[in-house]
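The complex is shown incomplete by one protein chain, all other protein chains being positioned as in the whole.
Let's look at chain A:
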Amino acid sequence: MINPGNGALCISIVGKENARLWSGLSDDASRVVCEVELFAHVSLDIVDERATKATENYLGQVYSDHLYKCFAYVSSTGVKFVLVTDSKSQGLRDSEMRAIFKKLHHAYCNAISNPFYVVGQPIKSKHLTEAAKQIFAQ
């Protein structure tokens, strides 16, 4: 079974109106794309639920099953960052997970700073791709 370093399989950025803005998958997730994406999609229910009560951007682990775990981060503008990891991986501490999301958020800000980007449209950005690659490689 999949067992990467930190177990990160999928990163998904979802807009305030629930439209997917960007999604990245690790090489290990290539065989289970549908399952991982569906898991991330279902996790958004709980992200929405927690985001209203959250006192900070990082929401922690929001959902898990015997295969995957989902961590989430919500920006101040309501953009949701979802990270799906393998539940059999060792996992990361909260501080490490916060750092990952901060990095992702930074990359997202760089991506939308593109003057030709229309807000709400899917993002095509090398910043995000690079950031995701680094996270998957950890």
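Everything that follows uses one rule, which is that a residue touches a chain if its C-beta (ideal position, glycine included) is under 8 Å from a C-beta of that chain, and two chains touch if they have at least 3 such contacts; residues count from 1.
Convention: contacts and distances are computed from a predicted model.
> Which of the following names does UniProt give to the chain that is not shown: "Protein fuzzy homolog", "TRAPP II complex TRAPPC10 C-terminal domain-containing protein", "General vesicular transport factor p115" or "MMS19 nucleotide excision repair protein"?
"TRAPP II complex TRAPPC10 C-terminal domain-containing protein"
> Taking the entire complex into account, which one of A:L44, A:L59 or A:M97 touches the absent chain?
A:L44
> Which chain A residues would touch the chain omitted from the figure, given the whole complex?
Residues 3, 12, 14, 18-20, 33-34, 37-38, 40-42, 44-46, 48-49, 64-67, 87-88, 90, 120, 122 of chain A touch the chain that is not shown.
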